[in-house]
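As you look at this complex, bear in mind that one protein chain is not there, while each of the others sits in place.
After this line comes subunit A, so read on.
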Amino acid sequence: MSLDDKLKSLRENGIDEAKRAEKLQELNDLRVNLLGKKGPITKALRGMKDVPAEKRPEIGTLANNVKNDIQAAIEEKMTELNEKLVAHQLEEEKIDVTLPATKQVQGTKHILNQTIEDIEQFFIGLGYEVAPGYEVEEDHYNFERLNIPKDHPARDMQDTFYLSDELLMRTQTSAQEGRDMEAHDFSKGPLKMISPGVVYRRDDDDATHSHQFHQIEGLVVDKNISMADLKGTLEALCRHVFGDEREIRFRPSYFPFTEPSVEVDVSCFNCGGKGCRICKYTGWIEVLGAGLTHPNVLKMSGIDPNEYSGMAFGLGPERFAMLKYGINDIRDFYLNDVRFLEQFKGVN
């Protein structure tokens, strides 16, 4: 057989073998065997000396082509086998993604604290300081400094847990107003604070009453505070909490420590004002009480009501949360049934 034919036959066999291979190892072996230094092509080329000189370049080219063709056939087959292997592996590793997860649990922040912090964040954004007060408070700060002297009928509205003649469980976070006003240095700018916390009333616990609940008091004292400022601030708050479309309205009311005093209604977030069960078919929901700080309250803290004015508001996180999430029983907040608590994961 001529060298020419020998090379061609080697090519044929090599490509054929590569095609027939079933494992990567066979292909590796084939490469070493056929194309290696001790392989048949190398051996065949030793017969080059018998080839006439003019034909040698032709044979050399042929030999290179044979090598390349075999190499290509091996690589092609290798790619094919690799693909198969991966496909097989993927098939093997297939799982049932509908099986339950391996649990990764974060705790749930109490819905009242979520509600409170949402409101706190709103006011912090407007430059308010968060200043919690004392839960055990002096009668002086809880009542007298809020323009509620000993015989004032308003003391009837909030039956109080007393610890002694002068000490009590605060009935309102407004108790912090006097302390904040007397501590504030007005030369450094306005007083803007909110005071969140727990308050206590001598109430029997039922679906709508609790002897312990939360309040957030807000107070701004500066030279130019007006009812319009109060309305703008509270409307922005209600939009933050209940949605961008909300409006508020003021209704005249009475609190001893504000004058004028108003109740604040927000347009119903459920029906948009058309009337529904939640808003008792009025389109409005009462959410908080507010007003301009009573001049007597300013005076008692050494602030001149002719120079300064203040606005104050008090809101109930329990009420906000009950409205927003349709909670019907205030006692649910304090029973701490984890099934209740965990419903509110991530709502705020």
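Note that contacts are C-beta pairs under 8 Å (C-beta built on N, C-alpha and C of every residue); 3 or more make two chains touch, one makes a residue touch a chain; residues count from 1.
The rule is short, and it goes like this: contacts and distances are computed from a predicted model.
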item: Identity of the absent chain, which is to be given by its UniProt protein name, from "Phenylalanine--tRNA ligase beta subunit", "Cell division protein FtsX", "ABC transporter permease" or "ATP-binding cassette domain-containing protein"; value: "Phenylalanine--tRNA ligase beta subunit"
item: Sole contact to the chain not displayed, among A:Leu3, A:Ala175, A:Ile225 or A:Cys268; value: A:Ile225
item: Selected residue (touches chain absent from view) among A:Val262, A:Ile285, A:Ile303 or A:Met322; value: A:Val262
item: Which residue of A:Phe143, A:Phe313 or A:Phe333 touches the chain not shown here; value: A:Phe333
item: Options A:Pro57, A:Gly107, A:Gly302 or A:Gly326, residue touching the unrepresented chain; value: A:Gly107
item: Missing-partner contacts on subunit A, residue numbers; value: 99-100, 102-103, 105-110, 112-113, 120, 123-132, 134-136, 151, 153-154, 156-157, 161-164, 166-167, 169, 189-190, 192, 198, 200, 202-204, 211-212, 220, 222-229, 231-233, 235-236, 249-254, 259-263, 292, 294-295, 305-306, 309, 311, 333-339, 341-342
